[in-house]
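Every protein chain but one is kept in place in this view of the complex.
For reference, chains read A, B and C in written order, and residue numbers begin at 1 within each chain.
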Amino acid sequence: MKKITTIAALVLAIPAAWAAGEDSYADFKAMMDASFKTTGIAAKHRMYQLDFQKACSQEKQPSKAEMARIEAEQLKTIRYPADGKYFGDWKQGEKIALDGRGLTWTDKTPHNNGGGCYNCHQLSHHEISYGTIGPSLLEYGKTRGNAEDVVKYTWGKIYNAKAFNACSNMPRNGDAEILTEQQMKHLMAFLFDPASPVNKK
Amino acid sequence: MPIPRRLKAAVMLTALAVAPVAALAAGDKMMDAINEYRELLADGNPSELVAAQGEELWKTPRGPKKASLEQCDLGLGPGVVKGASAQLPRFFKDTGKVQDLETRLMTCMETLQGIDPNKVINERWLKGERENMAALVAYVVTESNGVKVKVDTRHPAMKKMYELGKQTFYYRAGPMDFSCATCHGDQGKRIRMQELPDLRTHEGAIAGWGSWPAYRVSNGQFWTMQHRLNDCFRQQRTAEPIYGSDVTIALSVYLATKANGGKMVTPGIKR
Amino acid sequence: MNNQRRNVLKTGVGATVLGALTAAGLITPGMALADWNKAAFEAKSMADTLKALGAATPVDSKDVQVTGPDIAENGAVVPVGVTSSLAGTTMVAILIDKNPNALAASFTLPAGTEANVQTRVKMGQTSNVYALVKADGKFYMATKEIKVTLGGCGG
Partner (left out) sequence: MAAKPMKIRASVKDGVTEVKALISHEMETGQRKDANGAIIPAWFITELSAMHNGKVVLSGEFGTAVSKNPYLAFKFKGGAAGDKVTLTWKDNKGETRTDEAAIG
């Protein structure tokens, strides 16, 4: 329910950034409204923006204060594992990292999504096909150790990257329900387990 | 050798800025190998097969009016195909709209042949009239291969479309918070092994806009620009853009304007 | 150089093949086509394929080459070819170890046709690709590993 209310409120709001050109924004809104349709699980309301999405939709990033405000807000969305266990099975984590499927209008269900991690990150010693939109995470656990603060930060980053960088390119895997808690635990194991190819040659 | 265009220099330069040193050497070798692969594919682009069908279709009387498209005005006068797609999108007086190649072809199909545009708009990719559209597009863009992009941005409607396209480019939405700029708003990035042109720059825009439509080897399909943009939105996890809708025209105007003056290599051949 | 000798050999070996095919070709173009070697194309393993081609124990040769990239960005289209500088090369074939059926394509070369044929094949995964060549009645082989990788969003 939380999401729906947010969306409804936002549709009506005209953000400050557009104050200078309300006509232009009205035209843009009309264009977006007329140009998209619902197909499969990709409903038309996906085109409506959340407030931070809107703030991060310009050529330049928002002000530092605005970024900080968004980050504080997003930080509140992070849910840490209730059982206190952060690590699943790194082998399953590797599969999730490789899998870039999910949530498109050609996907049948909104479940069983991949993490698509390799689209943007280098992760393991043996996978040569990795993207560079995000930083290399090679030897993530090996170089960072597994102290509690590192583990919790990493969980938070996977759960909602916007809590640490308001306009991060990284999806909110937990907050936007892209991955389940269990899947994120598998990814954590993939990143931290000494036996995982992320850390072991 | 039509392929080397964007790749080598851009990739290597930008890789320097991103990757740690150890990964860099391996990455360079990888990209060299991938570039070798692409060069081997450049000669013998199956788009030629599609273009040949398109040329035949262009000349074939079809539709309720049993007319060919030979009198179609793509902006350079009735029947002029050579160089036409390099100057699209443009504002057309007769329709009062900015049109890209595909929406303009729909206009011609409707006015000359009596074919209902909805037969294209509501069809699935590479089926029925959309398959015909792809063939026609392959033919038309082949006739602009090697020509410089030259879109006329002076008309107010074009200016407006550019601005709308720019807003769309940065518009983040959907469950993954992606915009076009997420992947195409930085230098030298890639998704897995696929380099991403920085579409904010002229070089990036010509690498992207200038080499689509293209044959995609991964699925053996010829993709028009509408198809390309549609799949970008699919991967962004947004809702689906309607075929030929203004958002697709606006983005096309934005990209084509950025690419202005660069050389078209169409149809391209892609992964 | 032994070019001359090679040409003579090529002509000698190719002549019968050429003759037979041309004779057939005079009837209709379709008839010029050889009989498809079902056993070889449906064989699964390399060994069975080689057996079906009558080439059970080919010799590794530096005069034979698999041409192709080190890495293919997409397994659906991998440009590969075979070249041979062996005198009297009459047949070249492309085999892919890890494909469901190893044999991808084979070509018969009449005299005068260079032992240099390029095509494009599908590869399910990274694999050794073999060039099999028949020259002067004997079989020779060369290999190259081609890595198959993923380029796009994976969705």
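In this text, a residue touches a chain if its C-beta (ideal position, glycine included) is under 8 Å from a C-beta of that chain, and two chains touch if they have at least 3 such contacts.
What you are looking at is a predicted structure, and each value in this text was computed from that prediction instead of being measured.
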**Item:** Displayed partners of the chain not shown (whole complex)
**Value:** B, C
**Fill in**
Of B:P78, B:G146, B:G220 or B:G261, the residue touching the omitted chain is B:G220
**Request:** May I ask you to list the residues on subunit B that touch the chain which is not drawn?
**Result:** 43-46, 48-49, 52-53, 217, 220
**Request:** Kindly note down the residues of subunit C that lie in touch with the hidden chain.
**Result:** 18, 21-22, 25-26, 29-30, 32-37, 41, 76-79, 81, 96, 99-101, 103-110, 112-114, 116-123
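Everything below uses one rule, namely that only the chains that are shown with their structure count from here on.
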**Message:** A-C versus A-B: which interface comes out with more C-beta contact pairs?
**Reply:** A-B
**Fill in**
subunit B to subunit C, mean C-alpha position gap in Å, rounds to 37
**Item:** Inter-chain centre distance, subunit A versus subunit C - centres from mean C-alpha coordinates, in Å
**Value:** 48
**Complete:** Distance between the CA centroids of subunit A and subunit B (whole Å) is 28
**Asked** Among the residues of subunit B, which ones contact at least 2 other chains?
**Response** 30, 191-194, 234-235
**Request:** Indicate the residues of subunit A shared as contacts by at least two other chains.
**Result:** 104, 118-119, 128-129
**Asked** For subunit C, which residues count as touching subunit B in their complex?
**Response** 68-74, 76-79, 120, 147, 149-155
**Request:** Give every residue of subunit A touching subunit C within the complex, in rising order.
**Result:** 98-102, 104, 107, 114, 116, 118-119, 128-129
**Item:** Interfacial residue positions of subunit C with respect to subunit A in the complex
**Value:** 71, 147, 149-151, 153-155
